[in-house]
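Have a look at the structure below, then the notes.
Just one protein chain is left out here, and the rest sit where they should.
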Amino acid sequence: MIRCAGVGARLGQREVLRGVTLDLDARTIAVIGDNGSGKSTFARLVAGLVRPSSGDLRVLGLDPQRDAAELRRRVALVLSNPDAQIVMPTVADDVALSLRAERLPREVRDRRVAAALGRLGLGELADRPSHDLSGGQKQLLALCGAFVRAPHLVVADEPTAYLDARNARLVADHLLADTGHALLVVTHDLALARRCEGAVLFAEGRVAASGASDEVVDAYAEAVAC
Amino acid sequence: MIRCAGVGARLGQREVLRGVTLDLDARTIAVIGDNGSGKSTFARLVAGLVRPSSGDLRVLGLDPQRDAAELRRRVALVLSNPDAQIVMPTVADDVALSLRAERLPREVRDRRVAAALGRLGLGELADRPSHDLSGGQKQLLALCGAFVRAPHLVVADEPTAYLDARNARLVADHLLADTGHALLVVTHDLALARRCEGAVLFAEGRVAASGASDEVVDAYAEAVAC
Amino acid sequence: MRTADATDLARIAVFAALIAVLGLPGSFPVFGGVPITAQTLGVMLAGAVLGPWFGALSVTVLLALAAVGLPVLAGGRGGIGVFLGPTAGYALGWILGAVVIGLIVHAGGRRPVVWRTALAMLAGGIGAIYALGIPVQSLVTRLPLAETALTSLVFVPGDLLKAAVATLVVTTLVRAYPRGFRREWRAPATGRRLAEVAVDA
Partner (left out) sequence: MLSLYRPGGGWMYRMPAGPKLACLALVALVLAALPSTWATVPVAVGASIVLYAGSSMGVLAGVRHYGCHAWALRWVIVVTAVGQLLFLGAEAAAANTARVAAALLVAALVPLTTPVAAMLDALERGLQPLRRVGADPERIALLWTIALTTIPVLSKLAADVRDAQRARGLRPSLARGALPFLVVTLRHADDLGDALDARGIR
């Protein structure tokens, strides 16, 4: 799914990722690590928002820079700050915006929007002002804007940071559900990380471990505890 | 420590808290509940940032509105977003800002700033530009800006939301440490809530339960699970 | 004008920063560089959201930062040169513009509606700024007033676009995030308070 060979990334003057070599094939993958270790940068790299400064990167077999348009169609990114992602004044309009690029006939579009809203339990909120929602509802709305495009891969950066236990589980369940998409989720919530099949541990811009999530998370939890 | 009798709060036109009656006396208290249940509003009420629309509120025996100046001296607030709490260009300057209102002689002020920085292990960073710090360090700096005023009560609203496991524990340890201050912490992290002595559960703007933290957290965890 | 509390203080400072960020290269993709700048959009938003006086104060804070030499104006410019050059009048006009916009948008304490907001952007965001900008530019460059006014037509398409964006954003904010204005409006003609309408919606 994601293949990196010696990938590096710079932000400004800083080399934020160095020599990242990975071959990730699990359907659901957690990305964990300390603050500032480069997790978000890796997520943005995979979603094609950051250009590698070196090395070779393939996501779903595509080169994120060369096949940018195709990548956008297949990969959806959900950021941790839901306010930054909400563009339109009402819930349904905002979800519909994700489909704009596809130029669908109105009724097809409306049907897909309604289906996506229904799936995440937002059906009743369709006409509500989007910025009046609670933190959890906004996060669900952002996810909805991602899922409505039927992506092959969902990349989510700390999607549960603001959420109460119920909403966090709701969001995690939807992310992890096997409805035809793969998942790369950046998280500090080690319980969520364990629910993924694979995991990658970053430390100071390098890959410190990768493999089955239980092993990687155990290793990290142990390192943190001592 | 905190006493409410039928306290309500409105934000704009909305009645966000209703009939809150509580008598909290534990030294460390967790505030838990769903997104949008009114936790942050309650924290802001206690810190004197929101005026009750009805009822009677006492914090450390003070009326937060009438004795506002005295309350500011005794109560400190910590938020989850470190960028919103750091204002001055260097670490030491930022901590000193908290003492501005006290108009202390410079050397007294500098001594208190140095002591507070030392306590949180930031002594060596005193002259560093504050925006150069990592996320975890920034949150420690925000704590430092709270502790330097030797508050009687620290109110913290999701202080660990952005932090990795190590930093979250470090921040929680400092908040819970018995160095002469009481703590009211809003959190979605039920493990942190359990580390407090008492807990309050909010639901839709009302108090749904309060008492020993284990019992309240158990009740909430159970409600969430089903 | 009420006296500024801590939140007002924060909002005034944050809007000054917002205007600065709109001048950073790449912050948002907009036409050209200096002196055609997205910063006037920030000025329009400051006046409309903060109101006339806090809006003007916020613009003043930004210009003071520019004056001490911080590169907060479009194209990374700053320093007292800004107030000696041909664009000095426009920069000062931003302050007046914010006042005019705030006064019109919130006229009579009523809630902002599209036509009044659009009028405010045209009168304050364009009219007031040009009213100071063109004479000063003419004075500095020694190009007579009428000709200077003609050359400043190059700004008009961009400014109309920014006025349209500002109108859209402000009227959407009224519906989508009314608490962003931090004020309550007088009951509209229907007799219902806006906030109720917003909650019901």
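Note that the chains are named A, B and C in the order they appear, and that numbering of residues resets to 1 at the start of each chain.
By definition in this document, a residue touches a chain if its C-beta (ideal position, glycine included) is under 8 Å from a C-beta of that chain, and two chains touch if they have at least 3 such contacts.
Please read all numbers here as calculations on a predicted model, not as lab measurements.
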item	value
Partner chains on view for the chain not depicted	A, B, C
Contact with the hidden chain (one of C:V43, C:A56, C:V72 or C:I126)	C:V72
Residue touching the undisplayed chain, where the options are C:L103, C:L119 or C:V140	C:V140
Footprint left on subunit A by the chain that the document does not show	44, 47, 49, 72-73, 76-79, 81, 83-87, 89, 97-98, 100-101, 131, 142, 145-146, 149
Interface residues of subunit B (partner: the chain not displayed)	44, 47, 49, 72-73, 75-77, 79, 81, 83-89, 97-98, 100-102, 129-131, 142, 145, 149, 155
Subunit C residues that touch the omitted chain in the full complex	5-18, 20-21, 24, 27-30, 32-36, 38, 41, 45, 49, 61-62, 64-65, 67-72, 75-81, 84-87, 140-144, 147-148, 150-151, 154, 162, 165-166, 168-169, 172-173, 176-177, 180
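Criterion: only the chains that are shown with their structure count from here on.
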item	value
Chain pair showing more contacts of the two, A-C and B-C	A-C
CA centroid of subunit A to CA centroid of subunit B, Å	31
For subunit B paired with subunit C, centre-to-centre distance based on mean C-alpha positions, whole Å	36
Of all residues in subunit B, the ones touching two or more other chains	none
Of all residues in subunit C, the ones touching two or more other chains	199
Contact footprint of subunit B on subunit A as seen in their complex	33-36, 134-137, 161-169, 188, 190, 220-221, 224
Subunit B-touching residues of subunit C, taken from the complex the two chains share	178-179, 184, 193, 195-196, 199
Complex contact set, residues of subunit C against subunit A	172, 175-177, 198-199, 201
